[in-house]
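Removed: one protein chain of the complex. Kept in place: all other protein chains.
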Amino acid sequence: MGEFLRVLTDNWTLYREGFTNTVQLFLIAAVGSLVLGTLLGAMRVSPVPALRAFGATYVNIVRNTPLTLVFAFLVFAVPKLDVNIDYFPSACIALTVYTAAFVCEVIRSGVNTVGTGQAEAARALGMSFAQVLTLIVLPQALRAMVPPMMSVFIAMLKNTTIAAGFSVLEAGAIPAYMAERGEPQFAVLLWITIGFLILILPLVALQRFLERKWRVAR
Amino acid sequence: MRMKRVAAVAMMASLALSAAACGKEGTPAPSGGGNASGGAQGDTCTTSGATFTPKADATVAGSPTFDKIKSAGTVTVGVKFDQPNLGYKDAQGKRCGFDIEIAQYIASTLGVDPAKIEYKEIASANRETAIKGGEIDYYVGTYSITDKRKNDISFAGPYFVAGQDLLVRKDETAITGKDTLKGKKVCSATGSTPIQKVRDEGLTEPENIVEFKTYSECVSQLLDKKVDAVTTDDAILKGYAAQNPDELKVVGQPFSTEKYGIGLPKDDKALRDYVNDQIEAAAKDGTWQKIYDGTLGRSGSAGSPPALERY
């Protein structure tokens, strides 16, 4: 047990730095994918066929590509196109590009959960597009969107570890350092697990709470 | 049943791919033109040209490992496969490099035809385990002699002395040694000893340290000008420089000492003495030099055999 604690205290700076970067990566990519995903989601529910096709193509390509490949493409292939992006921003972009496809799907299916009758009734009352959207569709759609959206972000938080393979010192990179320092890996990995549980369990609890509170009866 | 269908879909996909795979035979050779290909040997393995004739009357009295090799008629050697001109396997499955040829030379002195060597790719972290467990007869692959490792296994050699050095682009003039790295991006393998040294000694700023899983990724980043130097043992760096002498060079100011030995079972002193004798012989009769010049030496940097450390 003393040995187990020592692994953390001896390498505290590494753990702190690793998890700080993980959280930063997560926050930046969360905002980024929310913006890009909403844009793509808007395209997918728009009345313009070209935009719908573009959104669908994007989602289908990205969803069937491993995130690791998206990372590898940004870090090894993109510099060949004379575009020079540093490693941390590259990781943010990779996570954003990938996660946006899933955010987009959550938004699209969230909007589709609202019955057409709702909007038709609203329009029959003479509401404008903005009113239908903000007063009728969104309040209902949001409730259906939030729990799956949280799942997407929880998954994304776990996915940040992949950046370890691409020169970002985040939590996933800690084991490689520790292997060289000769620390017992089981303890090292247990501490990383504990770190992720601390980050993820509150999110899961919040998700379950919202799910129960906002369950939409249809 | 569902698994079957899933498998069927996967099979279809791989069939479709293999149907498309009706390519040219042979090994792709880079056609001239672009600057990156000029002078490089491509991915194909080329040997130094040294030949190793198996010694017909080899005996090592009192060596259980040798008895095992003799009765099997073959030898199992642990090597690396991803270090060009050192321990490398090309697309055709051919192996070449300095360490590989040293391994072949040792095999020939044990009376085994180098063509009959059974190679095993052993990851760095597993080397002691593989030797202790008898999975391999000996190991040749940038294996530094350390006291800690001597608790588990024994070392013949050193057959090469390496040191931490820097690989830079050919046109680099600002980086001339470890004290000129400030403000430059330096790349090495994640968490490795060389990059720890850079970090601990503050050779460059923490934000300029770049780490990838393998050195070849660092070399790619170096050529893309995303990093300015790659650091690790000069033997490894020379291998990359030899692969692409038009674009890369080794600075040549080593700032540490790593003695590479041949990893052997711990209690087989007879074999260790014998292998040491053979390394000495190779140094004397010019075999060592021939192997070096034809592999690592192609990068243009000179090398000579180190003094043995018998124990």
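Chains here go by letter, A and B, matching the order in which they are written, and residues are numbered from 1 within each.
As a convention for this text, a residue touches a chain if its C-beta (ideal position, glycine included) is under 8 Å from a C-beta of that chain, and two chains touch if they have at least 3 such contacts.
The criterion applied here is as follows: contacts and distances are computed from a predicted model.
Q: Can you work out the missing subunit's protein name as recorded in UniProt? Choose among "Multiple sugar transport system permease protein", "Anti-sigma factor antagonist", "Amino acid ABC transporter membrane protein 2, PAAT family" or "Pyruvate dehydrogenase E1 component subunit beta".
A: "Amino acid ABC transporter membrane protein 2, PAAT family"
Q: Would you mind spotting which of A:14, A:30 or A:111 touches the chain that isn't drawn?
A: Considering the complete complex, A:111 is the one touching the chain left out.
Q: If I consider the whole complex, including the chain that's not displayed, which of A:21, A:96 or A:159 touches that chain?
A: A:159
Q: Touching the hidden chain in the complete assembly: which of B:223, B:270, B:283 or B:308 does that?
A: Touching the chain that is not displayed is residue B:223.
Q: In terms of residues, what is the contact footprint of the unshown chain on subunit A?
A: Missing-chain contacts on subunit A: residues 45, 47-51, 54, 60-61, 63-69, 72-73, 76-77, 80-83, 99, 102, 105-107, 109-112, 114-116, 118-120, 123, 129, 132-133, 137, 144-145, 147-149, 151-152, 155-156, 158-162, 164-165, 172, 175, 179, 184-186, 188-189, 192-193, 196-197, 200-201, 204.
Q: So which bits of subunit B touch the chain we can't see?
A: Here the touching residues of subunit B are 2-3, 5-7, 9-10, 12-14, 16-18, 21-28, 30-31, 33-34, 36-37, 40-43, 91-92, 123, 125-126, 129-130, 133, 135, 213-214, 216-217, 219-220, 223-224, 243-244, 247.
Please note the rule applied: only the chains that are shown with their structure count from here on.
Q: Go ahead and note the Å separation of the Cα centroids belonging to subunit A and subunit B.
A: One centre to the other, that is 40 Å.
Q: Spell out the part of subunit A that touches subunit B in their complex, as residue ranges.
A: That would be residues 76, 79-80, 84, 87, 164-167, 169, 173, 176-181 of subunit A.
Q: Along subunit B, where are the residues that touch subunit A in the complex?
A: Residue list for subunit B touching subunit A: 125, 187, 190-193, 196, 210-213, 217, 220-221, 224-226.
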